[in-house]
Structures are given as C-alpha cells and as structure tokens.
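Complex shown without one protein chain; remaining protein chains in place.
Up next, chain A:
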C-alpha cells in the first residue's frame, strides 16, 4: 500500500492542551479516506499542522506530495451574499502556475474543463455570493482542482448541504479519486457518507488515531 501521508509518534498540543500523544498513522494514496472524531478531538488542528510541515518539516511527519500539489478546502469562507466576483473568476483564482496577469490558453482550457466537471459551466457568470450552498461548495472544490492536486483535503464540505447536493458532491469527489489519481482526505461527521464512500476511515480518539479499512461492497460505483 502506497501512502501519501505518514505520521510517526507525533505529539501535538495547542495552548497547553495535549491533543495527540504518539499519534501514528498512514493515509493511503489514491483512496478516499474519511477523517472522523468527536468535536474538539483536533481534526482541523491536525490538518493545519500537517499543512504547516511543508514550510517547517519535522521528523515525525512525511508527506509524499509537494505543497503545490496539495489543496485544502476549508470549512468556512467569509463570503457574504454581496460577494461580487463571478464563479468563473473565483474558480480561476486557483490557477497559479503562470505569473502572467491574464490566463494562458492552456489555463483557459483547464478552467473550462474544471467548470464542466463540477457542473458549474451554466452558472459561471453568476456572482458567487448569490450561489446556493451546494454551488458554493462545488466552486470551492473547482478552485482547488485548478491546481491539479494530488492530495485534496476537504473540511466538512458537505456539512451545510441538503441530501441531493451532498450526494452529487460526493459522487463527484469519488469520480475524481477514480479517474485522476487524487487522494482525498475528507473530514466528516456523517456516518452515512462514510459507509457509502470511504475506502478508509482514520478515526481520531483519545489522543490517538486508528486507520480502518471500509467495505463499500454494497455501493455500486459509476
């Protein structure tokens, strides 16, 4: 099993409170792993710590991916209803390879492809502030995809969505894992989604973590 994240005997405390003690786990590559645990167990803190090791490496953590190929989609973004930028340009903010102020032809093709993949093409000229919760989450995901990531970390992306939007987003993410060799680390509380989509579950509890293999036998993938 290839792994994209390897953590060995990590101790992590925040403001004097010990969150993890001798935490050891691996995240398998090209799979969908759900990161679960009670509120306050330190899921988001752990992710932020892992992202921080790109610039401050340590001996406990090994990331088999570069920082440019890693994209983190945070749970909340402070965009109000009057956020003016349209979906197309918001997604395009994720294009970072060139230094030109305008998009290169290659990037325009990529952007179009990403918008298509995330079913945003029809509404790409609409301001993001006016988009629904599901559309916003798809736009956040699309922005991350513009970096052509190998590791995609999603923080409760489905938390505020209704059933239909939730499943269409998850189907999309599942398709990405299967077709693009992307590893997805998905922070979630939703047992239904874990049962249906997760290849692995990384369960955080009692200052430690455990990687469980999930059986998705009953779920037919498309």
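Basically, a residue touches a chain if its C-beta (ideal position, glycine included) is under 8 Å from a C-beta of that chain, and two chains touch if they have at least 3 such contacts; residues count from 1.
In this text, contacts and distances are computed from a predicted model.
Participant: Match the chain absent from this complex view to the correct UniProt protein name in "Tryptophan synthase beta chain", "Spermidine/putrescine-binding protein", "ABC transporter permease" or "STAS domain-containing protein".
Facilitator: "ABC transporter permease"
Participant: Tell me which of A:140, A:186 or A:200 is the one touching the absent chain.
Facilitator: Among A:140, A:186 or A:200, only A:140 touches the chain that is not shown.
Participant: Please output the residues of chain A touching the missing chain, sorted low to high.
Facilitator: With respect to the unshown chain, the touching residues of chain A are 51, 67-68, 71-74, 76-78, 82, 84-86, 88-90, 93-96, 98-99, 101, 125-127, 140, 143-144, 147.
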